[in-house]
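Yeah, one chain of the complex is gone here, protein chain that is, but the others are all in their spots.
All chains are identified by letter, namely A, B and C, in their written order; residue positions are counted from 1 within each chain.
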Amino acid sequence: MVHEPNNWGRFGPDDQRGTLNLLTPDVVLDALRGARTGQVLSLAMPIRGATSSPAPTTVPHLRGRPLPQHFMSVDGGDYAAGARPVGAGLRVADDALIVTCHGTTTHMDALCHMWSGDELYNGHPAARVRSYGATRCGIEQVGGVVARGLLFDVPRHLGLDHLLAGFRIPAELLEEIATPRPGDVAVIRTGWPLVWQRSPEEYWSGQPGLSADAGRWLAAHDVSVVACDNAAVGGLNPRGLADEDLADDLHLILLHRHGVHLVEMLWLEELGAEARAEFVFVAAPLRIEGGTGSPITPLAIL
Amino acid sequence: MVHEPNNWGRFGPDDQRGTLNLLTPDVVLDALRGARTGQVLSLAMPIRGATSSPAPTTVPHLRGRPLPQHFMSVDGGDYAAGARPVGAGLRVADDALIVTCHGTTTHMDALCHMWSGDELYNGHPAARVRSYGATRCGIEQVGGVVARGLLFDVPRHLGLDHLLAGFRIPAELLEEIATPRPGDVAVIRTGWPLVWQRSPEEYWSGQPGLSADAGRWLAAHDVSVVACDNAAVGGLNPRGLADEDLADDLHLILLHRHGVHLVEMLWLEELGAEARAEFVFVAAPLRIEGGTGSPITPLAIL
Amino acid sequence: MVHEPNNWGRFGPDDQRGTLNLLTPDVVLDALRGARTGQVLSLAMPIRGATSSPAPTTVPHLRGRPLPQHFMSVDGGDYAAGARPVGAGLRVADDALIVTCHGTTTHMDALCHMWSGDELYNGHPAARVRSYGATRCGIEQVGGVVARGLLFDVPRHLGLDHLLAGFRIPAELLEEIATPRPGDVAVIRTGWPLVWQRSPEEYWSGQPGLSADAGRWLAAHDVSVVACDNAAVGGLNPRGLADEDLADDLHLILLHRHGVHLVEMLWLEELGAEARAEFVFVAAPLRIEGGTGSPITPLAIL
Partner (left out) sequence: MVHEPNNWGRFGPDDQRGTLNLLTPDVVLDALRGARTGQVLSLAMPIRGATSSPAPTTVPHLRGRPLPQHFMSVDGGDYAAGARPVGAGLRVADDALIVTCHGTTTHMDALCHMWSGDELYNGHPAARVRSYGATRCGIEQVGGVVARGLLFDVPRHLGLDHLLAGFRIPAELLEEIATPRPGDVAVIRTGWPLVWQRSPEEYWSGQPGLSADAGRWLAAHDVSVVACDNAAVGGLNPRGLADEDLADDLHLILLHRHGVHLVEMLWLEELGAEARAEFVFVAAPLRIEGGTGSPITPLAIL
């Protein structure tokens, strides 16, 4: 018998993978050596279906996006109502999830998520991003991220609870906080998710984010991933849109021109409270073939 | 302003979390110290929607389960057909995923996934597992797993490509290969996914898996997770069912009685080829509130 | 060869079908004789997916309900981007719909949709309504409705564009307009969908609807269906809820106690403009086994 292995465990061709190429084994080992206490924090917000709860409020999300839906195809209620157990007495709960990750969950963007003109990152043809998935630069190319996480807690640096909606973080401010090494994951805290707890309307009134200069500064330092607790890395105006021109758009600077993957909608409050500047950052998107992104649960190992 | 933080970064109450309680900071630090080369392998099979590809064959799965569906709500084809870019010229691809993880993808089971009688693991009432999710023992309680992975490559140990469908791995065989420490992730290779490449019909003709004794042996060694490349940890008969009685059912032994989380449908061929007995195992399920499981991309850091 | 026919074309057992039993062949023939001009009007609002359009506004719906999602699994954009045609040159577009009909689309309620206590309509056990569908009183029992439609255009009768949010239509008002015969479909126009065009917020500020007395009056006249252009047949308070007590709840009066099927969220503006008091009403819900309702496109044949 001769197997032609699928090699599903190997990551894809390098030229589709952007600055994740920076995640060499040396970078990985170096990152792991940074663990101090062994405490593990989740940086993800919950995925709470529109149908999974009768509660009137829900998780921070961009207005108008299709919210996650979570269904049980069999559950304990069915047995309470008299459903027969399986086989000798086994009871099972099974579910299904419908998720559009961008704007609704903690997620990672694939390199095929945004572009301008006819080419994706690294010249891949945008015409390969079709209804049955992207055969170039899909999220399945990422594999996993294991790297040093570097926390830029901007509001703490400024003595604020959270940044204001109109604030665009300048490169100088990042520079005051820390200097990334190649392969680092830059974790940017704006504190904006705290606003949701006061008022969804205020959360939707705009969002603070990186300035174009800050994006260029991070790319110049060869970070592998930029990971933020806001919804779009850059800021949003009151209509919920990025309004930089094409040269200054944060997605185009990072994702499109430099192949830097983006993580958005993180929950960073516990990590911020720990005030740990460096930690091990691990994230592994679902291997969705041709996906434009994936919901994820990033971990910080302190 | 007084925040009442959501504490979404903290893991849930201990008594819902089973042997993951074994994942103390010491276990985490000890696991990280086991990394040697820094190579990172994905242990996940791809998620390939029934609608994401015109190909006649697809990814190993249990017959009759609802397969993942992956849709693009906007893609490069739309721009090729004349869709207007966003704003100053930004183009975007966006997608949605429908997934029932059990039996169709590499996934982790929540403690609410299986039980007998009226109680889940640790006496939680099964009646709390309802249509809007499980308010006890849901997958969101897991947070993340960072632990030493211990590979039990059973077919390699026996000089086989893969185990046969009717084989139930005895405890003695595991014992010959390695002895887990508390908190370890026991990674069991059966090689069964290789059979899919020969024939889906053969893949569905039954599956090899752990014997009840092997399950008890692993639980007695306080492993935190049992992770397998077959579909159900235990074996399956030709009708695709586990046929142990209640005392010997692998899900009941591990998940229900000992709170050991299960990972199923791994892709272990590259890891097996590396022949590394120990490595760092990292997995973080999606934070689906009340979920019975989550698709995951586990990583092995060598 | 002996067939055991599925009899999918036959309607289910009578006792699950409520007052649709009133739709005897005589009622059907009598209804058809009422057609005058042969003009056919659709009484349905469009199903416009959250993802099917970039437009900022959408179709009237109850706030917080999961909106329909519509995806193309292959479309003309893919061919514009270079996808190969099928076979000798055939091109195909294919799609998928995710729909939760109650509160989001023009739909019919099944008899299993609402109840109080432990019994559905006609004493069927509510415990038979489970995660895998209702084995009693599901929407597949309806088959089809062909009956005389009787328009109660209440705002026109009162000289208004639409009723006000707090108005509950008294039985006397219906009585002034028309008197139903057994089997008739009572079509109640409130005009409330017009409010959506002014302001979704106003649409959500409450809704006019039938009073309990009006519900009892319709049931006493043996109508087969009550069909309305509001969202819940009865009125809604500013929090979007029906607030009658159990004795007076419109769903309980009509659906639960009398087995009268309900159609909600109709679009009646063209029918209203025609000012035809009687017409042929035809509606056929999808044959969803165990469904709590179905999106429909009711037709009025004038």
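Everything below uses one rule, namely that a contact is a pair of C-beta atoms (placed from the backbone, for glycine too) under 8 Å apart; a residue touches a chain by one contact, two chains touch by 3 or more.
Worth saying up front: this structure is predicted, and the values here are computed from it rather than measured.
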Residue of B:Thr19, B:Ser73 or B:Thr190 touching the missing chain in the full complex: B:Ser73
Selected residue (touches chain absent from view) among C:Arg130, C:Arg189 or C:His258: C:Arg130
Residues of chain A (touch criterion as defined above) contacting the omitted chain: 51, 69, 71-73, 75-83, 94, 96, 98, 131
Sites on chain B contacted by the missing partner chain, in the whole complex: 50-51, 56, 64-67, 69, 72-75, 77-78, 81-83, 98, 100, 127-132
Positions on chain C contacted by the hidden chain, ascending: 1, 3-11, 23-29, 32, 35, 37-49, 51-54, 66, 70-73, 75-77, 79-80, 85, 87-102, 105-106, 112-118, 125-134, 140, 143-144, 146, 161, 194, 197-198, 241-243, 245-246, 249, 251-252, 267-271, 280, 282-293, 295-299, 301
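Criterion: only the chains that are shown with their structure count from here on.
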Chain A and chain C: spacing of chain centres that average the CA atoms, whole Å: 41
Mean-CA-position distance for chain C and chain B (Å): 43
Two or more partner chains touched - positions in chain C: 51, 69, 72-73, 75, 77-78, 81-83, 98, 131
